[in-house]
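Every protein chain of the complex appears in place save one, which is left out.
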Amino acid sequence: MTVESQIDAAAPAGTPRPPSPLGEFWHYFAQNKGAVAGLVVIVIVSLAAILADLISPYSPIEQFRDAILQPPFWEEGGSLAFPLGTDDVGRDIFSRIIHGARLSLLIGVIVVTLSLAIGVILGLIAGFARGVTDVAIMRLCDIMLALPSLLLAIVIVAILGPSLTNAMIAISLVVLPHYTRLTRAAVITELSKDYVVASKVSGAGVMRLMFITVLPNCTAPLIVQATLGFSTAILDAAALGFLGLGAQPPTPEWGSMLASAREFVSRAWWVVTFPGLAILITVLAFNLLGDGLRDALDPKLKR
Amino acid sequence: MFRFILTRFSLIIPTFIGVTLLTFALIRLVPGDPVELMAGERGISPERHAELRAAMGLDKPLMVQYGTYIADVVRGDLGQSVVTRTPVLDEFLTLFPATIELSVCAILFAMIIGLPLGIIAAVKRGSVFDHSLMGISLTGYSMPIFWWALLLILLFSVNLGWTPVSGRISVMYWVEPVTGFLLIDSLLSDEAGAFSSALSHLILPAIVLGTVPLAVIARMTRSSMLEVLGEDYIRTARAKGLAPFRVIAQHALRNALIPVVTVIGLQVGVLFAGAILTETIFAWPGIGKWLIESVSRRDYPVLQGGVLLVAAVIMLVNLLVDLTYGILNPRIRHGGH
């Protein structure tokens, strides 16, 4: 409070300093309450994931044979020992959800890193090379986008065999074309601009042009896409897990938890409810954040 | 116009060839020996093994195999299911109406609810209604629909007993397939009560499948409406003192709906991905469930042919959307690239 007023006092009235780019970004971002809420949720989920071993009361795969399908603590028959109840083999759902957060974020990080890295490089190559290379890369993207992403991921998993690793590879491949297209479009726009022409004339190498001159100028849409990519990755991995093609039991992945909970729909609502709620909240948070970032980073939408 | 159609059509051909390469590779990349799988615990003699491999055409060079495959595809022969031994195309055609019926109902549900909500939100921009609608629609967009389905089953089928848990119609009715669309067939049949049974089986799956498109349509309608409402001619119309309702209904809506229609067309892929999950949960005998089961049964010809057909359908629908859009909006048609 005091610091702020000092700065206010120090600044000469009537001539506000132009805000730094980061400050400007934060200014716009903070106006969007949804985005801030999303960010807060993501921070909480990340903390839960990092500190999973400390927070969760039990191991996610430990089975308590005398507490099978115990309801959450506020229901009759529940106890605080298992705050969200237990599943069909007596595992603590709360512990599984927390460890599931770790898996889901890991899936998000790996999928986004993989697809972003490969997608951006392919996009840069397509944008710079043009001609046959460009056509080949873009056709490849068209082929991959011709199929619904989930179906393509299923096909890839059918080839590689069902496991969490393979599910991540499949999803990375499936979302990759989005980054490629985005990068290529941005590169082509940037290449025609004066500053690029200028650095070309001054003899900058292709690598330098790609990574130092052009790439930094297309980061904004990529950041937005990457944030939204987290939610897609988490959702698709959960869908694959649900279909039995992703993480295999007893891994506490949210989607595969739901798959094994299906048979208890009529008897134990809590086994079904909580993993799905966790997916929804996390995915929603990333979507809110992505929307906020888009608004804050995209000058066209700034009002 | 004709040239436009031709250009667009020629663009999807290389994509289609690419998809055939993908599906061709699929059956050869899967691990394990398909012949050995057929034999199971009993085991199989080396001679019979070679015989079956030859019968499946697996003993020829890859290029020859691909050539044969393409020739077959062009003739409409997509191979035979190793489980049922019926042609993949026949199975697809038997099950496809169920998926269409479900998808059409889902998209209708999404439009009937999504369009008005989006329009109202745009008109009342910044209101509590607008904010909460946008919040809800983003939630819908983030929804893991397989969980959503379970929740609805939990509430409406298990607790309230209003809707059946799975299937397309009560097994007590026997409806002869005429069109393949049960809602129509049940009306054509003389079984009293069959239609309401078919309808009650359809409601939950259609809601589940329609949820994500609903969210997308509502958001898209809103933003497209907002854009149009900001245009000069609307301001002029308003300034001229036209009733607000007429401004919206007559002037704004028509123009705002063009991009929305495109978005609806582009939901085909989303619908299909959703159909895989929805059909699995509701035991809906359609294409999505068929494909998923082909994976678990290792029925690779079905997966191969099914993926190709689904890709073809989606490409065709996208082409149609593209063409419609081109007709609605001449600038695109003549603008070339």
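As written, the chains take the letters A and B, and residue 1 is the first residue of each chain.
Convention: a contact is a pair of C-beta atoms (placed from the backbone, for glycine too) under 8 Å apart; a residue touches a chain by one contact, two chains touch by 3 or more.
Definition applied: contacts and distances are computed from a predicted model.
A.B. asks: Have a look at "Peptidoglycan glycosyltransferase MrdB", "Deoxyribose-phosphate aldolase", "Peptide ABC transporter substrate-binding protein" or "Aldehyde dehydrogenase" and point out the UniProt protein name belonging to the hidden chain.
C.D. replies: Answer from the record: the omitted chain is "Peptide ABC transporter substrate-binding protein".
A.B. asks: Which one touches the absent chain: B:Leu22, B:Leu95, B:Ala218 or B:Ala252?
C.D. replies: If we include the chain that is not displayed, B:Leu95 is the one touching it.
A.B. asks: Specify the residue from the set B:Thr7, B:Thr86, B:Ser196 or B:Gln250 that touches the hidden chain.
C.D. replies: Considering all chains, including the one not shown, the answer is B:Thr86.
A.B. asks: Identify the residues of chain A touching the omitted chain, counting contacts across the whole complex.
C.D. replies: Looking at chain A, the ones touching the missing chain are residues 88, 161, 262-267.
A.B. asks: Which residue numbers on chain B touch the omitted chain?
C.D. replies: Interface residues of chain B facing the absent chain: 31-34, 36-45, 48, 80, 83-86, 91, 94-95, 158, 165-172, 174, 176-177, 190, 192, 283, 285, 289-290, 293.
Rule of thumb we're sticking to: only the chains that are shown with their structure count from here on.
A.B. asks: On a C-alpha centroid basis, what's the spacing between chain A and chain B, in Å?
C.D. replies: Chain centroid spacing, chain A to chain B, equals 25 Å.
A.B. asks: Please output the residues of chain A touching chain B within their complex, sorted ascending.
C.D. replies: Of all residues in chain A, those touching chain B are 34, 139-140, 142-143, 146-151, 154-155, 157-159, 161, 231, 235, 238-239, 242-245, 255, 258, 261-262, 265-266, 269, 272-273, 275-277, 279-280, 283-284, 287-288, 291.
A.B. asks: Help me check something: in the complex, which residues belonging to chain B touch chain A?
C.D. replies: Checking each residue of chain B against chain A gives 14-16, 18-19, 22, 26, 29-31, 135, 138-139, 141-144, 146-148, 150-151, 153-154, 158, 269-270, 272-273, 276-277, 280-281, 291-292, 295-296, 300, 303, 307, 310-311, 314-315.
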